[in-house]
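In this view, the complex is presented without one of its protein chains, the others remaining in place.
Let's look at subunit A:
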Amino acid sequence: MNAIADTVPVQATEPHATLGYRAFQLGGFSFRRDEYFAHIGWTTADGRPLSHTMDIGAFLRALMRDVAWGFFYGGVNFDHVFGTTNHYKTVDLYAGRFNATMKAAGVDRLENFPTPQIAATFEQMLDDWTNAGFDPFAAPQETGSPYGRKNGSNTAKITRARELATRCVGLKGDLDLRSDERGAPVNRAFADVPQEQPELHPEPGFENEVHAFNLFGFLSRSQVTWNPSFTSVVKHSYMCPTTEEHILPIIHANDRVEWFFQMCDEIHWDCADKTTGKPLARVIMKAGDMAAMPAYCRHQGYSPKRSMLLVWENGSPSLVYEIQRGESPEVPVVF
């Protein structure tokens, strides 16, 4: 585990006598797992106990993204009840806050934590609850079962470093290309993707400026699903392509507009109101399609075959506040 988890105290029990898993406490929220489920408990504002149950595989896949992305941009809903909102130095943890029915009933709970505290708890929970043979970053056909009693761990697979180019993949001193030798073979679903690199003909002295690489080949060698990684950067414009298979394990409620460019195959997106969860639209994207995700929506994608998606982000640190102040629209273009 990383340095944060080693230095910030985490409230955890001893392993359960039969199941073998630890239970965790974070502020007013409790977390435990059994053979099939994650159980989240909290107390409502008027003092009643309430709880929520998620399939443990779905919970661990969502937890994996939230941990790996450092809580990402905006809201990361694990499902229609539970999730986090990133404030970049602190993080909100909530249950029912962005569910219209639960919010109206007053049974929701939201607590704000310093990022290191929630990160440490989430990292230890992910490590304790992930058994040997289950990779929460993989698609269901590619990995073993998340179910059953405590059976080893898979720390190497849940602590992969996020891959972020600073200018462009493959430049000297920047993020390396992927290869068999670097432990990144071509995924079974991309076996037909051409692997040859572009022809480069630099004049002497311009070898590091006459630069191109095979992006589709690079993506065909991604070892994880649903994990936007930087490949090229123009100021705060980040190309974050990723390979997608099965279901995006979270419902993302961005605090800014983002764009999707489908580079092969297809993904179907459910879009809903990010405050209430009310369904707004389905966006069906095929190769070459481009769509904006307005800043008022939350979205979750379904990819029947492993596909290549370009997630395009504006990483400007001031943007979220410009949207909050009404200076930047929630819709990218009006026509």
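Just so we're on the same page, a contact is a pair of C-beta atoms (placed from the backbone, for glycine too) under 8 Å apart; a residue touches a chain by one contact, two chains touch by 3 or more; residues count from 1.
Please note the rule applied: contacts and distances are computed from a predicted model.
Participant: The chain dropped from view, which UniProt name applies: "Na(+)/H(+) antiporter subunit B", "Quinol:cytochrome c oxidoreductase monoheme cytochrome subunit", "Hydroxyquinol 1,2-dioxygenase" or "2-oxoisovalerate dehydrogenase subunit alpha"?
Facilitator: Record says "Hydroxyquinol 1,2-dioxygenase".
Participant: Among A:126, A:139 or A:168, which one touches the chain that has been omitted from the display?
Facilitator: A:168
Participant: From the list A:149, A:162, A:182 or A:282, pick the residue that touches the absent chain.
Facilitator: If we include the chain that is not displayed, A:282 is the one touching it.
Participant: Which residues does subunit A use to touch the chain missing from this display?
Facilitator: Listed in rising order, the touching residues are 167-168, 171, 188-194, 196-203, 206, 209-217, 231-237, 239, 256-259, 261-266, 271, 278-294, 297, 305-306, 312-314, 316, 319, 328, 331-335.
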